[in-house]
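Here the complex is missing a single protein chain, while all its other protein chains stay put.
Naming follows writing order (A, B and C), and every chain is counted from residue 1.
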Amino acid sequence: MSKEKSGLRALIRGQSAAFQDMLAVLSDRGRRFFDNLPYGRPRTEDLKSLCELLLSSRGQASKSALSTTILDGFDRLDASGRRLFFEMLCDDFSIDTDDVVEAVNEYRGAPSPDSLARLQKASEPRRQELFRRLNHAPEGTARLVDMRKKLVMLLREHPDLSAVDNDLVHLFNSWFNRGFLELRRLDWNTPAAILDRIIQYEAVHEISDWDDLRRRIDPPDRRLYAFFHPSLPGEPLIFVEVALTKEIAGNIDQILAADREIAAPEELRTAVFYSISNCQVGLRGISFGSFLIKQVLEELAGDLPGLKTFVTLSPIPAFANWLRTKREQMDADSDISKILALLNDHGWTEDQVTRTKLEPVLTSLAARFLTKEGNIAGVPLDPVARFHLGNGARLERVNWLADLSSSGLRGSYGVMVNYLYRPEDIERNHEAFANSGRVVASNSVQRLADAAPELSEKAVA
Amino acid sequence: MSKEKSGLRALIRGQSAAFQDMLAVLSDRGRRFFDNLPYGRPRTEDLKSLCELLLSSRGQASKSALSTTILDGFDRLDASGRRLFFEMLCDDFSIDTDDVVEAVNEYRGAPSPDSLARLQKASEPRRQELFRRLNHAPEGTARLVDMRKKLVMLLREHPDLSAVDNDLVHLFNSWFNRGFLELRRLDWNTPAAILDRIIQYEAVHEISDWDDLRRRIDPPDRRLYAFFHPSLPGEPLIFVEVALTKEIAGNIDQILAADREIAAPEELRTAVFYSISNCQVGLRGISFGSFLIKQVLEELAGDLPGLKTFVTLSPIPAFANWLRTKREQMDADSDISKILALLNDHGWTEDQVTRTKLEPVLTSLAARFLTKEGNIAGVPLDPVARFHLGNGARLERVNWLADLSSSGLRGSYGVMVNYLYRPEDIERNHEAFANSGRVVASNSVQRLADAAPELSEKAVA
Amino acid sequence: MSKEKSGLRALIRGQSAAFQDMLAVLSDRGRRFFDNLPYGRPRTEDLKSLCELLLSSRGQASKSALSTTILDGFDRLDASGRRLFFEMLCDDFSIDTDDVVEAVNEYRGAPSPDSLARLQKASEPRRQELFRRLNHAPEGTARLVDMRKKLVMLLREHPDLSAVDNDLVHLFNSWFNRGFLELRRLDWNTPAAILDRIIQYEAVHEISDWDDLRRRIDPPDRRLYAFFHPSLPGEPLIFVEVALTKEIAGNIDQILAADREIAAPEELRTAVFYSISNCQVGLRGISFGSFLIKQVLEELAGDLPGLKTFVTLSPIPAFANWLRTKREQMDADSDISKILALLNDHGWTEDQVTRTKLEPVLTSLAARFLTKEGNIAGVPLDPVARFHLGNGARLERVNWLADLSSSGLRGSYGVMVNYLYRPEDIERNHEAFANSGRVVASNSVQRLADAAPELSEKAVA
Partner (left out) sequence: MSKEKSGLRALIRGQSAAFQDMLAVLSDRGRRFFDNLPYGRPRTEDLKSLCELLLSSRGQASKSALSTTILDGFDRLDASGRRLFFEMLCDDFSIDTDDVVEAVNEYRGAPSPDSLARLQKASEPRRQELFRRLNHAPEGTARLVDMRKKLVMLLREHPDLSAVDNDLVHLFNSWFNRGFLELRRLDWNTPAAILDRIIQYEAVHEISDWDDLRRRIDPPDRRLYAFFHPSLPGEPLIFVEVALTKEIAGNIDQILAADREIAAPEELRTAVFYSISNCQVGLRGISFGSFLIKQVLEELAGDLPGLKTFVTLSPIPAFANWLRTKREQMDADSDISKILALLNDHGWTEDQVTRTKLEPVLTSLAARFLTKEGNIAGVPLDPVARFHLGNGARLERVNWLADLSSSGLRGSYGVMVNYLYRPEDIERNHEAFANSGRVVASNSVQRLADAAPELSEKAVA
């Protein structure tokens, strides 16, 4: 082992007196430190020492070098190494309760800007400052977003790590503040590298190839808008696809078909938001969607004064699952059960008779699911409904045979809905929903919901 | 008073049930709400109600409208209105100590991500969330920077308001994180609007007019670099002016003279940072200078491999004041007092004999001031010294008759110094200074300091 | 003399066989060839040889090197050297009449694409191809524009050189074709280097400093538009300054005053083109002005639908001279002569009585000058009138005491006029003027012209 490396390792273990010499070495070589690891991957204890060093460092250059070294080390960890790393952050970089108690008492005794500041510092987990310092590394923000992506994937099995996650979310909410987001329209003149991401990130209606993409961004009656952030250049955060149409679209095929007709500009009355995709797992829970829809709505209204109606064409991804659960609990011999049993037939969409029987049942059940039954404690079960209703949209229309793709059938038996955004009602709808869980729906949807059959449960023997 | 306005005011005072209706009105009209004030300026109590409303609001659009309304209201306040506003934020939007105690106890009893989150929330003054929401207004960040500018001007007389200031600083440190700063070289091709700001903001060596500015940015041996932030487009945050020279410059005149010779590119060996100016009062205390110098240093080293030396040419703004105080305490009949008395003579710089007498005394005293006597508890009295030594620079040279402008004479009797930035020593110097307050100085400066005369105080009778 | 140089000179004189070797040398060293001239400046005969070499060369690299060498050589010539150079181009790079005759006969005998091509080639002066090849040098177009600038300054004394000038004009008309011009609005965000040119090039109402400039481009009711060409980046070709006003402005002071009021956007009804300046002497005679006005007019009409009237506020630069000549021929004792004699009084503009006497006489004479008397063979004597009437504008109004600057008084005794651009009349007016020399004027101007006093000449004894 070379002198340099042994010195570094000694330093990390806190055994070295030659602090400043080591920092100089780190500053020069840190980046490649882990390249020469004698034993595969970084050890949690070494990363912990580096993190402690970073928190105690006062020099800018050493902060930057240390940050890069730590992030490089993290990148080399395997799944179990990452778990150990986050557990270390959870346990060793949290708060010290005794400190908090002491700080509270001090503040109580003599409230002052200083004692308040000390209290705040004591009750903030140390890892928050650690993350802020890691952000000083070149491309630090992007690397922390990537770190959180890996954390998010661990959360389900390791819920305690959400203490670490909360701190990242807190910082990201600040860094990805609305004021820093830049709305851009993407079209056929957009750099290919960005369009390539769109193809990858589209999560609702898959983009099959570049020709498909072009059909969604190039014609004069199609738009795609995305949010970008200065720290993630070239990386969309979220995007929405919009079709400009004469009337409210009730069918995804008529929007995506390769051979559809392009409407004349002067006939366009309606903007249909037919796909919204979040792009960054590492930013999950940092909400951009609401801003995006409203800003795009303003943009479109400004550009095209002829547009009068702004709606979505949305899936009901939780509907089919909910209905399956219901069906399992129902008396299999009831009339309604028999009708629903037609869904078991693989080719049901192609049989006219079957479709005619299913239509009134499924559409009314979908309306009921969204407006009433799907609500738990005033919150709709369906995530897409939650999103748009929470934004202040109104549930406007239920569409039959609206998405016959395999994912559309799997998620909601091909039913889709339109949520209507009326600028003048958005606040009112939002408050009704937020305060009392009331789902604002059009009269026709309400009537449809009222007409839905009862799904009575099996009598328990 | 119109229905609309009375409704709004009722709302603000919490008397209205028609919450959502009012929000809709506010969303439309909020911006112009204060335009129609029947009595001059907004009242603190109304602003407080609006702030409470903003903190309790859950809708995005209402947040944005309310934020704008509050910021508009703030803009209309006069000096005393602003003081009342900040006092209100200080008193009514702080923490609730009982809540903190309760949250501590809960966390102690059952540590979990949730109880930790509650503790953090309880110990964070409510105004932090308030500021985050105000940031959602269009141009929110710029308006909050402006708000803090006004707060900073009140702090000296109202030190308790620093509790509010701490929260803004906390947020700004996050929002103006290094990773979001963009370094730009400004030259004669830069938009005039930005150059105009440079003329205004130059704080060290005044820029007299556009010709003067051009001499500092257009010739091939002059550079000006500034940091920008995406939320303040067109507004430099801090900038540094650099002269590329053959040798270390010891005189500001030879840098700024209109008729100086322009050195051939291949002769340039030295970069002299001769002026650094912070631009935004509202960002005071958010440190950019250290990053700026180091990033510019890297940029220059990459561009011009011939550059070997990176120094400043800096004033010693606290020197003359320190010396005046000393002189008042000295025996007026001592030899050294008599020499220093020559400084009282208005035209001393033009008399060769006087200058010869003063040179050894003043330069050695300046060296001693910076390295020893000017230190209080290991921190130099001089702010410029504090900045560069804290960055890891070395005090390299003391220059006699280096700035004969009136501000140069007033601040330091025309003496200037060079601080040397040697990339390989920066960390070492910084740590020495940060940990033990040791001022790293060249041998020649140390010798000069050792040679300084004693400024013995008057014997007290 | 080094081997290399002697080889080069030998080559130029046609004595060398080692053609390709020399070209290689030239390609490498050509640029600095003239740096080492043993005797001051390039000789015409050497430049001629280089030009012949360039015309006979077939290699691209050698063309580029030779072009640069020739242009470098031209740059080193003094005034008499330049005259000799242009005379050489005039005499030695023209057509060969015998060749033309032969080509005509050949074409007559057997018209074909080939014989036509040969005829054209024979009747095109060889210098046209020479200029085209010089254009291959880096920045060739800009350097040829500069060459013509120097030629233009010689034309008055050496009218025969206009044969060379015609060829440059022919090429420039092609290269600076309207399709290649880019219209840009310049404002306070424009790079300072370009604004600096505007200050220099303004030829009508001098821009006194950067504050004055800012007043002309920054307020919302002021505009400045310029044409640029890809081959002269950073160099405006021509620009126009526009004031947006409520009514037709009759006075340059009310437009340029530092303390004028800024009109509210919704009140703006009129665009006043108050200054048009050509920037490049080397492009004299290549007409951009007509395009510029019309394109700016379209741009403004699109931006601000409230604008209803498009006028100029223009000087009458030839008026005072014309009147002075008239006065010399008049009977000094006539009434009108006596009134006009008041103009000899230096301070006449400040005396109310004088002004009252002069107003009807001068304004009516100006109207007559522009509409009738100033016409020679149907072409107005006044160049500004020629320009705007030729563009299809109408002479709309005569303004008294409209420009009291010294240049305004010297050129037209302070009188200014408005030319009105009505899009729907432009073609009609233009054709009337172009075909029959008819000056289209408003009724009020025509009445004014009719009312003008007779300037009867002295009776010859």
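Just so it is clear, contacts are C-beta pairs under 8 Å (C-beta built on N, C-alpha and C of every residue); 3 or more make two chains touch, one makes a residue touch a chain.
Model, not experiment: these values are computed from the prediction.
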| item | value |
| --- | --- |
| In the full complex, displayed partners of the excluded chain | A, C |
| Residue touching the undisplayed chain, where the options are C:L54, C:L130, C:L381 or C:I426 | C:I426 |
| Among C:P230, C:G302 or C:G347, the residue in touch with the chain that has been omitted | C:P230 |
| Touching residue (missing chain; options C:W188, C:F291, C:W348 or C:W400) | C:F291 |
| Residue touching the undisplayed chain, where the options are C:L55, C:V104 or C:L183 | C:V104 |
| On chain A, residues whose C-beta touches the chain left out of the figure | 188-193, 195-196, 209-210, 214, 234 |
| Hidden partner chain, residues of chain C it touches | 19-21, 23-24, 27, 58-62, 94-95, 97, 100-101, 104, 107-108, 111-113, 116-117, 119-120, 122-125, 132, 135-136, 139-141, 159-160, 162-163, 165-166, 171, 173-175, 177-180, 182, 230-231, 290-291, 294, 391-392, 424, 426-428, 430-432, 434 |
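The rule is simple: only the chains that are shown with their structure count from here on.
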| item | value |
| --- | --- |
| Overall pattern in which the protein chains touch one another (line/ring/star/complete/other) | line |
| Chain whose Cα centroid lies nearest the overall Cα centroid | B |
| Length of the line joining the C-alpha centres of chain A and chain C, rounded to whole Å | 61 |
| For chain A, residues contacting two or more additional chains | none |
